[in-house]
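Note that one protein chain is taken out, while the other chains of the complex remain in position.
The letters A and B name the chains in turn, as written, and every chain counts its residues from 1.
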Amino acid sequence: MFRSVLEGPTAQADMTVLVNGAETPAWDGETVAGVLLRVPGAGRTSAVTGEPRLPYCQMGVCFDCLAIVDGVASTQGCLVPVKPGMRIESQQGAREIGR
Amino acid sequence: MIHDVVVIGAGPAGMSAAVQLRKLGASVLVVDEQPAPGGQIWRGIERNASGPIAVALGPDYQKGRALTAAFRASGAEYSPSTQVWQIEDEWTLFLTSEGKARRVRARAVLLSNGAQERPVPFPGWTLPGVMTVGAAQILLKSGGMLPQGNVWIAGAGPLPLLYATQVLGLKGQISGFLDTSRGLNLAALAKLPAAWRDLPSLAKGLKWQRELRRNGRMIRGVSDLRAEGNGRLQQLEWTAGGVRRKAKADVLLVHEGVVPRIHETLALGCDHDWNPAQKYFAARSNRWGETSRPGLFVAGDASGIGGWTAATVSGEIAALGLAGHLGIKVDTEALRRENQLDGRRSRALALRPFLDALYTPPTTSIADDVVVCRCEEVTAGTIRKVARTSTSDPNAIKAATRCGMGPCQGRQCGYTVQAILAEVHNLPVGDVSFFNIRPPLKPITLGEIASLGELEDAE
Partner (left out) sequence: MDADVIIIGAGVVGAALAYGVAKTGRTVVVLDGGDRDLRAARANFGLVWVQGKGSDAPAYSLLTRQSSDLWPEFRNELANRSPLALDYSRPGGLAFCLSETEYENRAAINERTHNQGAEADTAMVDRAELERMLPALTLGPDVVGASYCKLDGHVNPLQLLASLHHAIPSMGGKIMFRNPVEKIVPVAGGFNVIAAQGTLQAPRVIVAAGLATPTLTEPLGLSVPLRSERGQILVTERLAPILPFPGSGLRQSADGTIMIGATNENVADIGVTVSSATQLALRAMRIVPALGSARLVRQWAGMRVLPLDKTPIYAESLDYPGLFAAACHSGVTLAAAHAAMIAPAMASGHLPDQFAPFSNGRFNVQKCA
């Protein structure tokens, strides 16, 4: 859906992050929400009806970019810059809090 | 330690206020939700110094570099990636960054946290593939991201035109621009003479429009937009010139103007005024930017939409007001005159009445099956059902439907609930209030809140 102009056959990514376990190239300055838009199927499902959602506003007000980032659920992905090795997981429906 | 001023937001207004306050000798902490200064308008400004993205973003974007550098050099303490989740009286601010809550104290507070895009629900607006123009532009600034496939822009205002020009400048593709504005109307024309005071901006807007028209992508007089698809956006429908049309779509970017961020001032019980032209509430402030709560100031778009140039000036004005509040020995009236703050601000705002009249907020009634509250997935029909037997108080709708009770805390549905209540109760929109805003201002974990107890024990 989105692609970085920095991406290209010869261009090297700045780092690799894990999206639902899959290694994914990422660029400095990108946020988690940006990555969610580049990886098919990486978005969340809504907490009430479970319908698929992707980041909408990118400025911290819509909460449609909620994701599990390095184990922390309900993180606003648009406010978190990517870091090498970051684990990003899709948040499905109403979240679980573990035991 | 008590800061003289905590500034919330490091966009044009916050940075310019911080720079000025430091010059006047105040201690300043700037708390910013974003990872780097610049706000949304100059997002990524320190990184996008050169290269194709910097070129495409244009000269106005590059103008942020000087102020950002001045801010970095000002000696103001800067706390990026930090959210303010509660503000208590005179003044304790509760912050969180990287999963850790903390508390800071201040003699005065400046809210310069900007604007958000006006949420305008339409059928299919929650589908993956639909997002705002502002969101897409942020993606461009913070990773050089361009939309792929059949990309459509729908809406009104200067931002969609600017963004489209930027995308075309980077050899991106736009399948079409669905202009939902009313076009040049009498009300707008009446404001045109004043707008000539800001000729460069006016010329810029016309240039953007020309470029889009030349590429044959501009479709005017668009209404009744609908996004459709199975699990993601696949197709668009709209009406133009009385004809219903369809097109394949992978990305739809929408924009119907911006509105000030008001959750903080609402939560703090400040007086607000209704802006009838642009249909938003903004905290009432005096000529120094001070709200009805002494010591609490607003500047920039957070105090009413004026754009970045006006925001920098209002930041300087608020800094002088704050200096007065803090008792700093300086002739604020003289500085106001010397720096020509009023003249600079009125020039910066010259184009605004024209834009406000040209790009009026949409007034279309929202169909019953459209989701209004994205978090709690409450439809317009459900809201209407309750509204018919309730008062025109949005809190009655919230209580009965959970609309506005999700994590966004009404940021996406507040104005829509207001509009539906006005429609059902046959009232002017401005006569209906906004939701009561409850803390926290941003969702925070119970663990972070609990950690403040241990902090208390240690003190």
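Following the convention adopted for this analysis, a residue touches a chain if its C-beta (ideal position, glycine included) is under 8 Å from a C-beta of that chain, and two chains touch if they have at least 3 such contacts.
Because the structure is predicted, anything quoted here is derived from the model rather than measured.
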{"item": "Hidden partner chain, touching residue among B:Pro37, B:Gly64, B:Gly143 or B:Gly406", "value": "B:Gly406"}
{"item": "Full-complex contact with the absent chain, from B:Pro200, B:Gly241 or B:Gly453", "value": "B:Gly453"}
{"item": "Absent-chain contact - pick from B:Gln86, B:Asn150, B:Thr291 or B:Thr360", "value": "B:Gln86"}
{"item": "Interface residues of chain B (partner: the chain not displayed)", "value": "86, 88, 92, 94, 103, 385-386, 389-391, 393, 395-396, 399-402, 405-407, 409, 433, 438-440, 443-447, 449-450, 452-453, 456"}
{"item": "Residue numbers in chain A that touch the chain omitted from display", "value": "47-48, 72-74, 93-99"}
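In this text, only the chains that are shown with their structure count from here on.
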{"item": "Touching residues on chain A, where the partner in the complex is chain B", "value": "1-6, 27-31, 34, 37-38, 43, 46-49, 51-64, 66, 72, 74, 78-81"}
{"item": "Contacting residues of chain B [partner chain A, same complex]", "value": "33-35, 40, 44, 47, 52-53, 81, 83, 99, 116-117, 119, 126, 128-132, 134-136, 138-139, 142-149, 170, 231-232, 250-251, 261, 374-377, 406-408, 411-412, 442-443"}
